[in-house]
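Every protein chain but one is kept in place in this view of the complex.
Showing chain A:
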Amino acid sequence: MSGFFGPLDSEGRVPPNQQTRVAAFLISAHGALARQFAFTLPLKLDTAWQTELNAQFYREAEIVSLLMRATAWVPDLALGYMVVSWETAWLPAPIEGIADRSLAGAIHLATLAHAVHAGIRPAALLPVNAKADDPFVMALRRIEFESGRLLQGQILFLKGPELMPLRDAVSAALEKRHAGVRKLWREALESVGITFTNDAER
């Protein structure tokens, strides 16, 4: 199931109000990930896997930077309260069945990142006639592509041997995160007239 941007203007550009709302949501989500990866990243790397943290931090920051510059921003009064609800949702929440606070923190970050990278597909919102060389269109394609790669870090950790004994708790936490992120994403899209249909062909 998928919805699409539109109606596009005569040159195939996405309406600025939709660009603004979608970019604000993505900046909130990827910005939160960038901040949380930044807090996790030590000044001096001690182990090899921390190189991935460094990569994740910079890719998230790149996504934020890209959207800031590629979006045709317009004033959006509703963003104030929406951003508050989004930012609240990215905060760590207790994970049932995992008492170790340090491990729970790592799982929180990985599940949030997995839900954002896997569950949000901004390029899939583009109709076939979207202007291919428009910066916003290109930005969304780039973000979706990079998300698929960033996701591998989360998959390796969440499916890894360290968490295998906690598989049920981790899976439940991840499904909950996915549902929460998906709900916010869908609400953000519907608030600018992007409706979801059963027929994704367009």
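Here, contacts are C-beta pairs under 8 Å (C-beta built on N, C-alpha and C of every residue); 3 or more make two chains touch, one makes a residue touch a chain; residues count from 1.
Note that contacts and distances are computed from a predicted model.
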Hidden chain of the complex, named as in its UniProt record, picked from "Alpha/beta hydrolase", "ABC transporter permease", "CoA-binding domain-containing protein" or "RNA polymerase sigma-70 factor, ECF subfamily": "Alpha/beta hydrolase"
Full-complex touch with the removed chain, picking from A:Arg69, A:Arg101 or A:Arg149, is A:Arg149
Touching the absent chain in the whole complex: find that residue among A:Asp9, A:Glu87, A:Glu162 or A:Glu175. A:Glu175
Determine and list the chain A residues touching the chain excluded from the picture. 1-2, 114-115, 118, 121, 124, 128, 144-145, 148-149, 151-152, 155, 158-159, 167, 170-171, 174-175, 178, 198, 200-201
